[in-house]
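In this view, the complex is presented without one of its protein chains, the others remaining in place.
== chain A ==
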Amino acid sequence: MTVYYTKDHEWLRVEGDVAVVGITAHAAEELGELVFVEAKEDGTAVAQGDSVAVVESVKAASDIYAPVSGTVVGFNAALTDDPTLVNGAPEGEGWILKLRIADAGQLASLLDAAAYAALVG
């Protein structure tokens, strides 16, 4: 199991040919308590860097960008009732969506945990 990170503060965990995607603890802390989360519908094809979900705090909406190209194959329905799961466990219960990875080669463009930690200091 390998976790990758983006400069835009998403994380991605590879499970076979599917990536579980969420936002990092750093991003969750910056945004504050979330009040709404939604993702593109299942079956939507997205390219790396496309907006694939939106998280909203009291004050603002923020796009979540697809860390790699792929097809949306699931949304974390628990977030519909309790978006704050993201704040409580951003890399656990607070995952946001699953993507079927279109090009595993793109994983090489992402950061590892050490590089992301260095980025957010």
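In this text, a contact is a pair of C-beta atoms (placed from the backbone, for glycine too) under 8 Å apart; a residue touches a chain by one contact, two chains touch by 3 or more; residues count from 1.
Quick note on the criterion: contacts and distances are computed from a predicted model.
Entry comment: the absent subunit's protein name, as recorded by UniProt, is "aminomethyltransferase", drawn from "RNA polymerase sigma-70 factor (ECF subfamily)", "aminomethyltransferase", "ABC transporter permease" or "Electron transfer flavoprotein subunit beta". As for the chain not pictured, it touches chain A at residues 32-33, 35-36, 38, 54, 56-61, 80, 83.
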